[in-house]
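Heads up, one of the protein chains got dropped from this complex, but the rest are sitting where they should.
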Amino acid sequence: MNRREFLKVLGLTTTATVGTSCLEEYHWLGNKPKKIVSPALSPEESVIPGKAVHYTSTCSECPAHCGLLVKVMDGNPVKLEGNPDHPVNHGKLCLRGQAALTRLYHPKRVRAPQAQSGGKWQEITWDEVCKRIAEALAASQQQAGVTNVYLASRTTGHVAEAIGMFCDKLKVTRWPEYEPFAHAALREAYRKLFGRADIPAYKIAKSDFLLTIGADILETFVSPVFYAQQFASAKQDTKWQWTHVEPHLSLTGLKATQRLVAQAGSEVHLLSFLIRQLAKSFKKNLPEEVWQLVPEQPLEKVAALTGIAREKLASLATKLQTAGHPLIIVGGIALAHGSGREAALLGALLQYGLGMLGDTVDFAAAEDYSHVGSMLDMQKLNAMLREKKVGVIFLSRTDPLATLPDSSQFGENLRHATLRVGLGDFLDATMQACDLVLPLSHSLESFGYVASGKHLKSVVQSTLPTLYQTRQEDDILLQLVQKAGEAAASQQIVASRDKAKEFLKQGYVVEESVSVPVELNAEALVAARQDWQVKDTLPTPCTLVAVPSLRSFDGRSHMLQLLEEIPDPLSTISYGQWLSVSREDAAKLKLADGDVVELSGHSMASSLSVFTVKLPVKLQPLLPQGSLSLHINASIFSKMAFDPRCGELVAVWEKAEMRKTGERVALPILGASPYQEGRGILAGSKKSHHTQEDKHGHDHVHRDEKDAKSLYPKHANKDYRWAMAIDLDLCSGCSACVAACYIENNVPLTGAEQHLYGREMSWIRLEPYVSEGGEETVQTQPMLCQHCESAPCEPVCPVFAAYHNEEGLNVQVYNRCVGTRFCANNCPYKVRRFNWFGHNLPSPTDKMVNPDVTVRGRGIMEKCTFCVQRIREAKEIAKDENRLVRDGEMVPACMQTCPNNAIVFGNILDTNSRIYQIIHAEKVHRVLEEFGTEPAVYYLAKKREKKDA
Amino acid sequence: MREEFLFNSEEEFCAKLREVSQSGVDRRKIRTITPYFVYELDEIIQAPASNLKFFTLFGAVLGFITGMSLTIYTVLSWPLITGGKPFISLPPFLIIGFEMTILLGGVTSFLGFLLIARLPRIKDMAPDKEYGNQFVIVVEKE
Partner (left out) sequence: MHNSAHVLELNNQLDNDILAAMRKPSTLYWFALAVCLFVVMIGGALWGYQIVTGMGVAGKNNPVGWAMYITTFVFWVGIAHSGTLISAVLLLFRAKFRSRFNRSAEAMTIFAIMTAGLFPLIHMGRVWFFYFVMPYPNQRQLWSNFRSPLVWDVFAISTYLTISLVFFYVGMIPDFAIVRQRASGIRKWIYGVLSVGWRGTETQWRHYNQLCILLAAFATPLVVSVHSVVSWDFAMAILPGWHTTIFAHYFVAGAIFSGTAMVFTLVIPMRKIFHLERYITLEHFESLTKLLLITSLIVSYAYIVEFLLAFYSGNPFEKSIFVYRATGDYAGLFWIMVFCNCVAPLILFVKKIRRNLVVLFIVSILINIGMWFERFVIIVSTLSHDFLPYAWGLYKPTLVDTGIVIASFAWFFLFFLLFAKTLPILAITEVKEVSAKGEHHA
């Protein structure tokens, strides 16, 4: 029986079980967490000890829904990788996607249904749960004017259908879904202008000029891996240009060919200016009333309002005008302020005018946000709760208590509901406020499908039996529906889920999408004039912007320690909250890293809303003067207001003021200094010393062994010499590689206290350096073991624990290591990690351990191995077929997941390999190669930006 | 039959010793016991130089050979590349060779000393008669 048939049987038996009964003990694979796979359903041969099986599934860590291949070994998922064919992510995952596995094994997951009475939690049975909910539903239906509400976060696919069915049959109001980052202004603009409240697919790869205003497409905006992949492919064309406009400093901005700093809130002026400038080249005619919205303004004034230099504004307009396939994306921080709605409308108008719709802006492949509401819906719900008009409220996979402003008093009002049912995996703030907590299975324990776009369905596949007494959401609803005697509806729920079986192997299905021509609703635009809000005043000296973090997004990932362990790539701070301050502003107040400031500001939504917070500061090079920025977390959410016109969260505060308190906080800043100090660390940067440049003034790299000058003869390589090339032009610092490495190699997490001591264990890290010479920029440089041919770490080891193998790998023999740490001292790259303590793996995180990689004990040195376990596997396969490993067969975990395709790995003895081609064709740089270490990691220089005309 | 002379000072001792050795008594028949080393003694009785240095030479050469062969043998028995250096890296191995030279040279010297000085002597560990700070000349007679 092959895997596919097995899964069919699995599906069928499941269906049979579901369809006929609703037993307490029921689950797909049996409910015994200790067993690997229930023997009744799984044929013996399906689990081969030590052999990895890959299952398709879909990531549930954010609304982007990337396709997964789940690596299962001995019955436990041990690694998530992207599904190479999946149209969203093409085999890549972001760091949160990689960390999604740690959610499955998180020790603090809710393990059984619980009921709260008098502040105490008590485990109850699922039957009890059903009974209590059914009773409460029935009771509230008796009451006049009381509604039962089902509030979930963005839901698609079979669960969405199940919720629909459940709400329909049991007379529960399906409330518009709550997402803290709902892109409300953007969707509202598209709804008004084109009648589509969705987020279109932005076809970056199709464009020849990209203008992003505020949208952090490489970090958190809508579907970052999807955009990163497109960015990587667009970048192949050297003529492709990208301008990013932002009020602060983001990784996305640093990757753009040109980064323009515009005052927060002034984007609307920039857009008006562009519309006016490009009016003549508009492909569509606009009604005259529309032009009144975009007042003609002199260039000087626009430059003053936005803070962008005049010549840059002019050249931006020219670039858009001359581009054959321009693309403008307005989003993120550009819409999260008082004039955000206007910016969104003008952005959409510009997209329409320049003919992007149907070309680079594709509504046919739009992200499905049809069920998603906005803050306005939450406001309504809050009012209903306050007026005691809500009976039973279901809160599924959402944490409004942590994300709604304190001023809404949602927590208080929630108490007025007769029964609060929380569905989720952790006892977060909202779940704590519930009467019943229903633990949901992780998506890796569930079965069904999701639909990120209306045209795209991706399978969600259970890869292991549930670890605990959890259920997937539709099962819970199914039981309730059945209890209510709606047999037909329950059949439908099951049928909907079973659609996934049709595309189990591929993992996804793309359905023919009907391209509906999008027409402009000019009346709606004109109508929007009534509450048109554009400030014509010059910007305030200091603004604070709060942006979603790459690591915790809207806070839903904050409990995953791995994401805190990996530092923020720009500030290099791992644990805790901080305020990024520009060097100039810090100098004014004589602030140093870790100084606590008291910060106040006025929300751009309403000047009444004053924001105050006490935070330690971190000096951020390149952050524009007068701009303060921080990452949004629960404490920031609690202070945020929203635009009452469109429900967009407002994340900009004007007239921000800092006051030094004199207190200091020890921040775990992992990067001691962002400056290269003339050391020529970054590829392409100038070195202050003469020895590194040959007489032509070029970086000198020995590409061939015969070039390398050494006193000693080279040791011969046998069949392979592994090497890596990292394209810094593509590396955005998204840290996905770091997360992938942590999980692939069982790298231990050490926690905040150890980070303060400088004892992080990451095998690969991103070092952000300020470039030297030319226009100042910050480039993140992945730093991992360089597998030096003449490695300084090797000869100093007294016991041969560090040695070089014949494939050019710098090998660390854990069993032999006695822990003198001489190798780490002598490593110029400081990539060796010492196990200062033993690391315990609380159950069930021990199941996440990759069995191919040794778990290191205390007192041992470790470091990047170039994923030697994968090399072994590839070589074994090749050996069975009596050949050498082919190029592309051996992919280390970091390269596998890199959303920007920045990493290439291979055998440089193979002259046809990609790695050989790259290091011989491109201008490559090796870090500190003047020391004769002969590193095997080559960095491709960041191509110098042309000075903007 | 033996004759024993005791002196309180080095000068008296040396004078007597000179007298005895010049009187034609076989050098091997004269034994002295002194509380410290008396330089004139060797000159007076014309004792042959100590052969200890040959032990030392042997030990030192053996040590050097041991050091070098240990390093070279071990590195060839399982050749492991470190830092791109050749397997037989003579400069570092010379350090081991040097240390072994000193170690075995020193230890052999000590053992050689015990051997040629006929030490340890069990019966002298608690001798019947101690001379304290006195200088002694013993002349053996047939």
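Every chain is named by a letter (A and B) in the order it is written, and numbering of its residues begins at 1.
The definition used in the following text is that contacts are C-beta pairs under 8 Å (C-beta built on N, C-alpha and C of every residue); 3 or more make two chains touch, one makes a residue touch a chain.
Model, not experiment: these values are computed from the prediction.
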{"item": "Displayed partners of the chain not shown (whole complex)", "value": "A, B"}
{"item": "Residue, one of A:769, A:866, A:905 or A:938, that touches the chain absent here", "value": "A:769"}
{"item": "Hidden-chain contact residue, picked from the options A:572, A:717 or A:901", "value": "A:572"}
{"item": "Selected from A:411, A:594 or A:671 as touching the chain missing from the view", "value": "A:671"}
{"item": "For chain A, the residues touching the chain missing from this view", "value": "572, 670-679, 681, 687-691, 754, 757-760, 765, 767-769, 783, 792, 795-800, 816-822, 824-826, 828-830, 833-838, 858-861, 927-928, 931"}
{"item": "Missing-chain contacts mapped onto chain B", "value": "7-12, 31-38, 41-42, 45, 47, 49-50, 52-53, 56, 60, 67, 70-71, 74-75, 77-78, 80, 82-83, 85, 89, 92-93, 95-96, 98-100, 102-103, 105-107, 109-110, 113-114, 116-127, 130, 132-134"}
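Please note the rule applied: only the chains that are shown with their structure count from here on.
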{"item": "Euclidean distance of C-alpha centroids - chain A vs chain B, Å", "value": "78"}
{"item": "Of chain B, residues touching chain A in the complex", "value": "80-86"}
{"item": "Of all residues in chain A, those that touch chain B in their complex", "value": "710, 712-715, 789-795, 797, 800, 802-806, 934"}
